[in-house]
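All protein chains but one are shown in place.
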């Protein structure tokens, strides 16, 4: 439970807000690299932390991220022409390069020097791990690119898609770092008892780290041992989890072992762009297109390239099928991530946390809030937030494993928790 | 004409408002009984007086009306599983019975007593007259169920449907207790002169009663006598009227005599659920499906089960057909109740009553406002509002009748105005 004031502090991300200032100290995923597939391709709109921007890839393949509105008369550069190393406003032809210089101003006399005075707001970008990253913060504070193992993986071993969510990013994160709900919300076969149904009240052990925290959700399988899932929360919005145990999903037999996760990037206070990723953790076993397609289908997403388009939304009750709910799965909603979106969006755009009643499985949620609220208070004192330095999480990997009873997971899963260098 | 302050007082119904407090002293229709057709059927959303709720029928057939949001993490219980005498949240499996007890909390350890501390807000419900009724007020003030004759009638003799209206409930009531407009708005055959077209300026006689008021609208038919329609307004939102006179609608020859009415239940300040009912007043003559279908069609509603769905709305000008308006009926709008919805919604969500100019046929409207405003002021002084005690209106019945000139309607219609016990 948070106070109303804490809830505001935690969730508001616009320019000048404390949490907005925290988030402006990290590299943020802006779009997929494939959203800008080639030099001089069409520009795309980007919204980050309440700021309206436009991204384009220039003739040389460099990516620019500009204020959406031309400084001349303020129409949208989304309508612009991407040509010859610059984005041109269609209203009067003003042209900007990826650094924000006005490189052509054809409606002024040839000898005019007006264009030298004109710069458009730009933010630094980097292409990395299949994603265009943006940094919206103070230049002097710009960190290294995030060093998560999946981002360092070769393209053959990773996959990333994105989904638009109509809710604040914090309640999306809270779903992501909540291992308990998978026993219920994601119980997709009422006819059998998976590992997560044998024990539906996992014991959580949360450990603060320099990058945020990690925690183990431990399920007691009685004679079968203990089922341990270790998650990482890397500030400000990264979730890392694993789903490799055979018993958890027998269809995985066909598949290479993967780790998975999400990044929940605030577009504004009420809208989040979710980046969904997975990577194949074994060096000699890349992802196959079939496995990717199967996984996206299980998540409830469409084929590649359409992943940001939603068909199951509040207005159609997320496609709930009451007969399916009665006989097949817990929710009557198709797709693991659609189930997440349904419960998160059903809370309203910003959930009133002063009304909630947290229990023992909410320890990770409480930790995340504590760390992020502290970061919001610290940033006002010029104290750097956690998780900006990739060295602090370079080595981490999530896992899940069934261990014998009595074995401490720190020992039993030690090797599984180490990333490839 | 009301002041702006009176208009606010009359129309605002949310928690803590005076009129909201008045309405919380009555049983309110929440849904049709058929909306929860069987034990363990899907839950439905309910909105009453600005409160978001969910209703379900449990395994034993009991109906629960709960806060829509699970007290744990506040997602919607509309998504919930209705199973084994309780509604379960799909997020973490918390389960609530119809009394609001948390009867299962499967994400907590087996020995946890946390669930004993958790209760969800519930409101008492009763199933009665084909309707699920809810009481949202102070328990000590809970009245008897409404004793209107039609509600006491056997199922064979009554019919009720519902319609969503996009306007404040008061302007809906004002349409309902306004006998004058039927001469115009509901003139559905321009080629002939019905009883209500012979005299379009009825003389209104309004009489306060313990339950609200009754009034006679008297039309002078000259040599043919006088056409008297007696309406009742039972606070806070019941209208009772009759339409039995042959001359008023010759097609009624095929039909059994009925009384009719509406209940206008505020969902919030801008939205009303209208319950439309009729009942056959003669004990040995039940309603036939044909008569019900004919009546719903004349009202402009679809077949049973789809009555809350609107096809003629502001966005399509309520389906106005100007050629029909020129040649067939007064409005060019199909269906008596669609005509009502059109003029009421066209006023905007809350009509600015300080701009109006009331005349002699608006006496009933003025009486309703006076009574309801007084109730809103009284409730702040802990004075009970009118119409909560069913004894006060147990015996009443509306009527319409053609009487000879010179006969006082109190005498001439005496027997017609008495309900069956």
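We just call them A and B in the order they show up, numbering each chain from 1.
Please note the rule applied: a contact is a pair of C-beta atoms (placed from the backbone, for glycine too) under 8 Å apart; a residue touches a chain by one contact, two chains touch by 3 or more.
Just so it is clear, the model here is predicted, and its values are computed rather than measured.
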Chain not shown: contacting residue from B:22, B:53, B:185 or B:367
B:185
Among A:47, A:62 or A:81, single out the residue that touches the unshown chain.
A:81
Among the options B:174, B:255, B:269 or B:400, the absent chain makes contact with B:174
On chain A, the omitted chain is touched by residues 42, 69, 71-76, 78-79, 81, 89-93, 105-110, 112, 114, 117-118
Could you please point out the chain B residues that touch the chain left off the display?
174, 180-181, 183-185, 200-203, 317-318, 320, 322, 325, 330-331, 333, 339, 342-344, 346-347, 351-353, 355-362
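Everything that follows uses one rule, which is that only the chains that are shown with their structure count from here on.
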Expressed in whole Å, how far the mean CA point of chain A lies from that of chain B is 48
